[in-house]
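Of the protein chains in this complex, all but one are displayed in their positions.
The block that comes next holds chain A.
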Amino acid sequence: MRRFLRPGHDPVRERLKRDLFQFNKTVEHGFPHQPSALGYSPFLRLMAIGTRSGAIKLYGAPGVEFMGLHEENNTVMQIHFIPDQCQLVTLLDDNSLHLWSLKQHGGTSELREEHRFTLKGPPGSPPSATQVTAVLPHSSREVLYLGTESGNIFVVELPSFRVLEDRTITPEAVLQWIPEDNCNRRSCELVEALREHPKNPDQILIGYSRGLIVLWDLQNNKATHHFLGSQQLENLYWQRDGSRFISCHYDGSYSQWPVSSDNRQSEPLQSTVPYGPFPCKAISKIYWQTTKNGLPYIIFQGGMPRASYGDRHSISVIHGSQQTAFDFTSRVIDFFIIFSSDPAADFDDPSALVVLAEEELVVIDLKSAGWPAVHPPYLASLHCSAITCSHHVSNIPLKLWERIISAGSKQNIHYSTMPWPIDGGTNIAPDPPQRDLLLTGHEDGTVRFWDASGVCLHLLYKLSTVRVFLTDADPNDNMNTLGEDEWPPLRKVGTFDPYSDDPRLGIQKIYLCKYSGYLAVAGTAGQVLVMELNDEDAEHVVDHAEADLLQDQEGYRWKGHEKLKTRDGPVRFEAGFQPFVLVQCQPPAVVTSLALHSEWRLVAFGTSHGFGLFDHQQKRLVFVKCTLHPSDQLALEGPLSRVKSLKKSLRQSFRRIRRSRVSSRKRRGGGGNASEVQEANAKFDQDVLQEMELAPVQRKIEARSAEDSFTGFVRTLYFADTFLRDSSRHCPSLWAGTNGGTVYAFCLRVPPAERRMDEPVRAEQAKEIQLMHRAPVVGILVLDGRSTPLPEPLEVAHDLSKSPDMQGSHQLLVVSEEQFKVFTLPKVSSKLKLKLTALEGCRVRKVTVANFGSCKTDDYSENDLAVLTNLGDIQIISLPFLKLQIRYPCIRKEDVSGIASCVFTKYGQGFYLISPSEFERFSLSTKWLVEPRCIVDMPEVTSNNHLHKSGTENAARKS
C-alpha cells in the first residue's frame, strides 16, 4: 500500500520549483499567417497588420511590437489609425468596428480593445445598407465617416461610437447637387473611397463605385464639386496642396482632376492607362507624391496588361522617366508610402514604399538610386522556402557571432543602407542576456541563421548547400532575366519562393559546434555535408565519400529517390560556411539523425537503414552499422519514398495548376483563377476528409513486435566519453538509438592529437541494448559521477564548463517515446524508470536537457529534462531521479506540425511553428525570458496641431 505511504509534497521543493519554473508564451517571430489588412500612422510611426484570424499586430522600431486578438476571430478588413492619437479602428468582415488603444500600464504600453460597434440600419433595411466599405477617421479625431454599400455615409462619434444621424450624407442629399441628366440614384451606390481634403478638414471627397466623385462640404452640407468618371472607380488620392486629386479605375487607368473654385464640373486633366493599350487589370490603389524637383512619384498597385501579365502581383513606381513594376511572388494585400509628415513642408518627398504581400513584407527605398529593397529587422518570412528542421544554439561566443555577421553582411550588399523607416515607440527591454542562434533548414537546401537573442528574429546569414550539387534547375529560368527594353518593366522583389527545384535538397538535420565553427548539415537524399567557417571566398574541391549502410544485405532494391549528382572539380564558395566533405549514404534515404564531435573530428549520421561514423579529419569512413531488420521490406525499398512521392506529386500538381493558370490567363485573358486553385484545394481537402470519414474511429490494440516496420530507423546519435567497457578506464563512445527500441554502443579509439592524422580512428561494438517495450529511442544521455549531463565537445577546453566527474560512476539515460530509463555504467543494469505512456497515455516527441536558474538566488541552478509530448504538453522531469516536476499545456494536440517543429534551448526556452511562417517563442524558466517590453509616447503634437489649427482656422474663416 505504498500509495498511502507516499509522502506529501515537499514544501521546500515546491517553493524551489516556483523559483525555477514558469511557463510563458512570450513573442511571435516571423511573418503573420494570412495577413489581410495594413495600416500606418505617420504620427506614431507605427505599422499595423491585421490577419484573417482576427489578430492585429503593431510594429515600430525593432523590438517595439504589440499584439491584439479580436474575440470573433474574423478577418480584419481595414485598419485606420485615428490621426494624432494612440488609437486605431479596425473593420472586420462581420461588419463590426473595433477601437483599440495603446495605453501605458506599469511602465510599458499595452494594446487594448476599448469599444466595439456594429452599424445598425433602420428596421427592415437590407444588410447592404449598413455594410461598411470605406472608413475615414476625421482629423478632428471626433468622428468617423463610414461609407456603405447603400451609398449612405454615416457619421459616428468617437470614442463612443454614437451614430450622429442628422449628419448622415445620403445619396439623395448628394444627388440634389448634381445635374439629373448625368446621374441617377444608381450612381451613388457603394461608397468606394472617402478622402479628407488635405488642407480643409471641412471638405471630404466621396468616390462612388460607378465613377461619380463628389467633393462635399461638411459645414454647409452641400456638394461643391462633382466629377464624372466614365470608369468604375477603385480609389482616390489627394495631391498634397489640395489643388487636384487622382483617381484610379477598374480598367487600369488613372485620372487627375483639378479642383478649382471657378469650375464646378470639370473634366480630368489627364487620363492614362499606364500599361495600355491592351485591356489592363484594375489599379486598386494609387499615391501621388510631390517632390522638390517637380517630378511627382506616381505609385499604384495593379494595372498590368490582363492577357500577358494579369497574374502578376505588382506595384509600379513612376518618377519622371524612371518606371519600375515591382513584381511580388505573392498577392499584394496593401501598401503605403512613408513621406514627410511635417505638414509645413511643401512637398511629400517620399522616402520608402512599404508593401504587405500575402507572404512577406517588402520595403523599397525610394531615396536611393535604383530603388533598392530595405532589409527588414523583423517580420522575416521564415517560410520563404518551407522550414524542414530547426536547431538552436545558445550562448554563441562573440568571435563566432561576429564572423557569421560578417559573412552575412557580404550577402546583403544589394540591400539599401537606409535606416529602418518604421521607427515608432521605444524598446525598453533589457539587452538580451546572451547571443543565441536559431538555425532553420529549408526545403530548397538552404540553412538560415537567425539572431534569436531578442524579440526580433533577424536573419544574419543564409547558407546554401545547392552549389555542391548539380540540379535540374536551369539558371536562366528566372523571372529576373527580362531585358532592358522589356515592357512592363517588371522587377522581382522579395524572397518568398515556395517552389523548391528539387525536394532532395531539403535539409533534415543540422548540428553546429559553436566553439570550433564546424557545421554538419544532412538532407533528404542521404547527403551529409561537413563545413567549416571561412571568412574569405574560396574555390575548392569537396571530398566525397560513400557510406553503404546496407553492407552485406543482399538482393534489396531501393525504390526511393536517387542520390544527388555532385559537381566535379573545384566549386566556388562565398565567405561563410564552406563544405569540405560530403558523405553520401547509400541507399540515399533521408538522414534521420546526426551528431558531430568537433574535438574528435567525427561526424555520425543515421538513416532508416543504419548509421555510420566518419572521420572528417582524415576524411575516412570509420564504420557503418546496418540496423535493418531483414523483414523490414518497407524501409529497404524506401519507406519515405511513398510519403515523399505523395508530397512530390502534390507539389507537381500545384505547379501544374500554377503553370496552367499562367497559360490559361494568356489564352483567355484572365479570369478567376485564384478560385481554381482554391477549388483544387477544396477538392483535395474534401477527398482527404472523405478518406478520414471512411476509416472507422477505432484503434487496434497490439503489442509492438520486432517485425514492425521501420524498426531500424536511427532516431538518435550521441557521443560520450564514458565508462563503456570497465569502470576503471573511460573512452570515447558513440551511441545510437533506433525506432525499434534498440541502443547500440560503440567503443571508439581516437588517436591523440599529435598522431591524429597518422593513425586511424577505430571503433568496436561494445553493447547492444534491446528495450523490451520496443518504443522508439528518442534520446540518449550520459550523466557523470555528479549526475550532471556530460558537457558538449570543447566546452571544457573553452573553460565554459566544469570537467565532468570521472570518479563516480556514470549513468546512462535512455529516453524512448514511452519511458525514461536510467542504467548504470559500465555494467548496464536498470536503475530507475519513468513509464510515461503507461501512466498518462502520452508519448515523448522532443526531449532536451535544460538548465534552470533560480530567479531568487544567482548561485542555484539545476539540470532537468524538458519534454514535449504528443499531446502538446510540456513536462519538466528532474535529473537524475526522473520525477515529474511540472506540466504545462503548450500546443494543441491536433497541431501536429507545431509539435513536430518544436525546438528547446539549453536554458529552458523554446520555439514552435504556429503557422508555416511564424515561430511562437515560449519560456519555461523564471530567469530567461525574452519578451517585448516597449513604450509608445505621444509624439509632440505641435507640428500636427499646426495643420489642425490651420484647418480649423480655415474653417472658421470660411464660415
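Note that a contact is a pair of C-beta atoms (placed from the backbone, for glycine too) under 8 Å apart; a residue touches a chain by one contact, two chains touch by 3 or more; residues count from 1.
FYI, contacts and distances are computed from a predicted model.
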Legend entry - Chain excluded from display, named as in UniProt, from "Phosphatidylinositol glycan anchor biosynthesis class S", "PAR6B protein", "Presenilin" or "39S ribosomal protein L20, mitochondrial": "PAR6B protein"
Legend entry - Candidate in contact with the missing chain, chosen from A:Leu379, A:Ala604 or A:Cys842: A:Cys842
Inset, instruction - Write down which of A:Val12, A:Ile413 or A:Ala703 is the residue touching the left-out chain. - result: A:Ala703
Inset, instruction - With the full complex in mind, choose from A:Glu149, A:Asp615, A:Glu818 or A:Asp864 the residue touching the hidden chain. - result: A:Glu818
Legend entry - Touch criterion as defined above, residue of A:Leu16, A:Leu58, A:Leu771 or A:Ile914 at the omitted chain: A:Leu771
Legend entry - Residues in chain A touching the chain absent from view: 1-3, 5-10, 696-704, 727, 765-773, 775, 809, 811, 818-819, 821, 823-824, 827-835, 837-843, 870-871, 881-883, 893
